[in-house]
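For this view, one protein chain was removed and the others were kept in their places.
In this document, chain identifiers A, B and C correspond to the written order of the chains, with residue numbering beginning at 1 in each.
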Amino acid sequence: MSTEFSNETLKKDSSNSGLQIVKESEEDRLMTLSVGPQHPGSGHFRFTVKVDGDYIVHCDPDPGYVHRGEEKMCEYRNFIQNIPHLERPVIHDSNNITYSYSLAVEELTNIQVPRRGQFIRAIASELNRQVYTLYWLAIYGIFLGHSTMFMWPTGDRELFIDLLEMLTGARVTHAFNIPGGVRNDMPVGFSEKCLRNISYFEKRLVEYENIFYNNPLMRQRTEGVGLLTKEDAIKLGVTGSVLRASNTPYDIRKAEPYDVYNEIDFKVQYMKSSDCFARAYVPLLDMRESCYIMRQLLDKIPQSGEVRAKLQPNPKGPAGEAYRRVESGRGALGYYIISDGTPKPYRVKISVGSFRNMLALPHLLVGAKLADMPSIYWALNYWPVEADR
Amino acid sequence: MTSAGGFIKAIESGSKHLVIKRFTLRYPEKKLKFVGDGYQFDPKRGVGIAGYRGRHILFHDKCTGCQLCAIACEGIAEAIGMVKVDEKWKHNKKSIMPQIDFGKCVFCGLCVDACPFYALYMTDDYELSAFTKEHLIYTPAQLAVKPKYDGSVELKIDDRGATHG
Amino acid sequence: MASRGSRIVEFRFGNFVASLIWLILIVLIIVSLAALPLIFIVLFYAPLPPINGQVLTPYLFLSMMVDPTRTLPVLKFIMHTELFRVAVFPGFSFAAIFAAVTIFVERKFLAKMQLRVGPLYAGKIEGILQLIADGLKLISKEIIIPSGADKPIFWAAPIAFVAASAAVISLIPVAPGWVVSNTDVGLLAAFAILGFFPLIALLFSWASNSKYPFIGGLRALHQMIAFEIPFILSALSVVILSGSLNLTHIAAAQSPYWYIFFLPISAFVFFISSLAELERIPFDLPEAESEIVAGWLTETSGMIYGLLQLGTYIKLYALAALFVTLFLGGWAGPQIFPQVLGPPGPQSPLIQLLTLRPIYNPIIVNDVFWFSIKTFGIIMLMLLPRGINPRIRIDILLHTGWYKLIVLSFINMFIALALVYGGVFGPGGVLTPH
Partner (left out) sequence: MSNKGNHNVNDPKANSSTKIEPSGAQIGIKQDDALVLENLIVNKLVSKFGDKIKIAYTKPLRIKVEVDRSDIIEVASFIKESLLFDHAESVAGTDYPKGNYIEVVYHLGSYTVDELGAHVLALATRTGREDSSLPSLVNIYKSVEYHERETFEMLGVYFEGHPRNDRFLLPEDWADIPPMRKEFRIKGR
C-alpha cells in the first residue's frame, strides 16, 4: 500500500470562478464498505472496512448484534436451569458449550461423573464437533463461491445430526450434558450405526479433498493469503484451528485432558504454513482425527454402568470458583464460574474461541485485498453468535 | 502440471456424483424414523431413556399436580403453567395439571426429568404448527392425546452413497 | 386443538379433466369474442400477399384453419418473412427457449451433482414448470429503484442488455441460409456487440448509486476487457484458416474437418474467455456474493433482475453457438432425417398437413438438429465448472487473461499461419472445400 498520494484533480471552485488545483486527500481515496449485518458474507456480525482501490486499509469489527447477555442470565438461574440457554450461542456445537460448563459445575459441587457417562459425553462432544466443522466448511465453500462444497457438507452433516438425535433426542439444541453426567444412556444399536456412518464419512472426506482442497483455484485463493505467524498467533491469543494452523500444536484435549481423553490415543493436528489454506485444512484433519477418536471411544466404553450421578434438583456446593476448558469446534471454550454457596452462580464468564479469534480479524484484513476478505474472515473460525454471547 | 491434475480430479469427483443417489429427504411425503417412543425419564434410577424430544404427553392417571415440572421450567422457558382441570383423581387433590405453551417451550425435556411420578413424557411429534399463538397452548386434555406419527424413513448407506430412500 | 395440516390433498383424475375442460372453454370464449374480431379487423386493412396465385383475403386467411391446402402455403410464406426470422427462428424466441431449457437443465444438473433434488414441485414431473413459476414471481414483484439512482439509465440498461444479447443471436447461422443477418463482417460484428456488455454493466452499476454495484461494475469492466483480447485473438486463427469473416462461410468451410482439430488451443482459449465473458463461475467476480453482495446486480429487483438473467442466458447460448460455428463446423453432421415424413407418394390433404409435406426440408431440419445438439453440449460444458470450482480472485483472473491466454492464443495463431502457408488451408489448399 502506498501512503503517499500525488493525484491532483482539477475541481471547479465556484467562489473563485476559475480552476483551482485541489489536492486529493488520503481520506478521499478511501471507500468505506459495511460488511454486515445484512451482508451475505458476514453472519450476525458487522465490520466496516475501508478500501483503497482493492486493498483494505482499515477494519473495525462491530459485534453485538446477537448479544443476549448469557452471562447475566446465568446469575438468575440455578446450575441446571442454565443449561438450555447456555447452548443457544452456538447451537451447532451445543454439546461442547455445555461440556465445560458441566465440568466447572462438577468441580464446584464435587460431583464425580460415572465412567460410562464420561464416555458418552466425549462421544456426543466429538459428534457435535463434526456437525459444527461440517457447517463451518459448508459456509467456507460458499464464501469461496463453491456451491457444491456448500451442499455436500450440509448433507453429510445429517449423518451426525441423525446420530445425535438418536442419542440425545434433539437435532441441534441437545441439552444433553448435565452436571453429573449425561441425560440418558445410549440407545440400542447406536454404536453400530455410529461406526457405519463414520466409515461412510471417512470416504466422503476424500471427495472433499478432491473437489475442494486440491482444486487449484481454491489453492490460489487461500495459499499464502492472510499469513498469521506463530508469534502473532500467540501474541493475539487465538485458539483452535487458527492457532493450530499457525504451527502451534495446542489442543485442550491433549494439553489438559478432561474426562476420558487421557485414555485416547490421538494426535494434535497442526500445519506449518500459517495461511488461510492451513486454517481451512486443519478442520478437515480434525474431522478425520475425530472419526479416529470416536472409534476408540466406542471401542473402550464400558458396556454397562451408570451414566449420571444422582444429584439433588438444586445442586449447590461450597463457595469457590472454577475455571474449566474444553476444546470445542472453535478452540478452547472456558467457563469461569464463581459460586457463593447458593444454588445460583454468582458470576459466570464464558471465554469463547470466537471472541478471541476476532482480534486476529483486523490484524489479518488490513493490507489484504478485498477479494480475500471472505476467505480470511471465515477461515478464522469465527461464530458471531458465540462471540456475542 | 499439478494444477491440471487437480482440475481433472475435481471434474472426476464432481461427475462421479452425477450417478450417486440423492441425499435429500423429501420431507412432507416421507418422515424420519426415530428411536423409541420419545424421551422418557426413570426417576428411580435417575436417568432418562433415549428418544425424540417432541411434544409432551401427559398421563392424567399419574399426574398429582405437584408442580415440579412448572418449577423446573421456571428459569428455562416458563412454558408450563398449572391449570385447573375438571377431573376428579384421588391422587390429585387440587385438580391441577400442567398446560404447556409450545410457543415458548425449548424442548429441553428437563420437565420430564423433574416429574417423579412417570406422568410426563415426550413423544415423536414435532409438527406443531398453528395459525395463532393461542393454538400453541396445549391444555392437559390435549396433552393426554397420544400423537400419531408415522415416520418410516431411515438413512441407508450402500456402495452408491447415502440416501433417505 | 391446533390445526394439524398434515392431510395431503389427493390427486383425482376427474378433477383434473374437469379443470382442463374449463380451461379449454374459457380459451374458446376469449378467442371467439375478442381474438377473432381483432384478427379480422387487422387483416382487413393489411395488404396480403398472393398465395398459390390467389390474392389472400381475410376470409381465405381464416379458412386456412380448416383447409390444409391453404394452411401450409401460408405457413411457408410466414416462415420466410423477415419478421419470423428475427422474432421466432433463428432469432429471439429460439434463443429464449434455448435459454429457458438451459436454466432448467442447469438447476437439475447442479442439483444432481450436489446430491440434491432441485426443482421438484412446480409441474407434476420433476418441477418442469419451475421456470414459469419463477418468471411469474419475478413479474409480480415490485421493482425498487434506489433513491439516488439515475433512472433513465437504470431502466435502459437491462433492456439494452437483452437487446445486445439478442443482437449477437442475429448473426449466428443455425443452418445454411437460416440466419437473421448474413453480413460479411459477421464475426467482427459479434465482437463489436459483445464489447457493449462491459459498458452496460458499468453504466448500470454507476446508475445504481451504490457501493457494491460500483465495485462489481468495475470488476466486470476489468474482467471483460482483459478477456476480450484473447477472445478475439483465438477467433482470429479461425479467420486465418477460413479466409472469411462471414460466419456462414466459416461454418461451411469446415465441412470435412472441424477447426477444433487444427486449433485446439484456440478453442480452449475461446472457451475460457467466453466463460469469463459470461461471468460464470469460476469467473463470477462481478457478482461475488460473499464480498460485494451481488455485485453489479445488487440493486436489481423484480423484472429488471429477470431481464438481466434472461440476457445472461441468451448470451450463454450465443457464445456457445459462436463456439460451435467457429470450431465445431456449425451445422455439419450426418444426415439422419428421412427425405419425407410419413409414407412416400402423393397423399390426402390431411396427411399432407400432418406430415408438413410442403415445408419440411430434411437438410435444414438435420442441420438445425446437429447445430442444437452441439450447442447444447457446449452449454453443458460451460455449466460444469459451476459445480466443481470456487470463484477465482481478481488479480489471478487478470493475470490469466493478460499473460497466459494471450500467449496461448498466439501459439495457435502461428500454427494456423503455418497451415495456410504450408498449403493445407487457404486458397487452393489441400483441405479447402471446393
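What we mean here is this: a contact is a pair of C-beta atoms (placed from the backbone, for glycine too) under 8 Å apart; a residue touches a chain by one contact, two chains touch by 3 or more.
None of the values given here were measured: they were computed from a predicted structure.
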item: Missing chain: touched chains present in the view; value: A
item: Full-complex contact with the absent chain, from A:P257, A:P313 or A:P343; value: A:P257
item: Of A:H67, A:K203, A:K272 or A:K310, the residue in touch with the unshown chain; value: A:H67
item: Positions on subunit A contacted by the hidden chain, ascending; value: 63-64, 67, 69, 71-73, 76, 106-107, 110, 112-113, 233-237, 239, 243, 248-251, 254-259, 262-263, 268, 318-325, 332, 334, 336, 338-341, 346-347, 349, 351, 355-356, 358-359, 388-389
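The definition used in the following text is that only the chains that are shown with their structure count from here on.
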item: Most contacted chain pair (by C-beta pair count); value: A-B
item: Subunit A and subunit C, separation of their C-alpha mean positions in angstrom; value: 46
item: Gap in Å, rounded to a whole number, between the CA centres of subunit B and subunit A; value: 27
item: Subunit B residues counted as touching two or more neighbouring chains; value: 10, 13-14, 17, 23-24
item: Multi-partner residues of subunit A (each touching 2 or more other chains); value: 148, 155, 211-212, 215
item: Subunit A-touching residues of subunit B, taken from the complex the two chains share; value: 2-3, 6-7, 9-10, 12-14, 16-17, 23-25, 32, 34-36, 38-39, 46-53, 72, 74-77, 106-110, 113-114, 122, 155, 157, 162
item: Interfacial residue positions of subunit C with respect to subunit A in the complex; value: 110, 113-116, 211-212, 215, 281-282, 284-285, 288-294, 386-396
item: Complex interface listing, subunit A residues touching subunit B; value: 76-78, 80-85, 148, 155-156, 158-159, 162, 165-170, 173, 175, 183-187, 189-190, 196-197, 200, 207, 210-212, 214-216, 219, 306-308, 310, 313
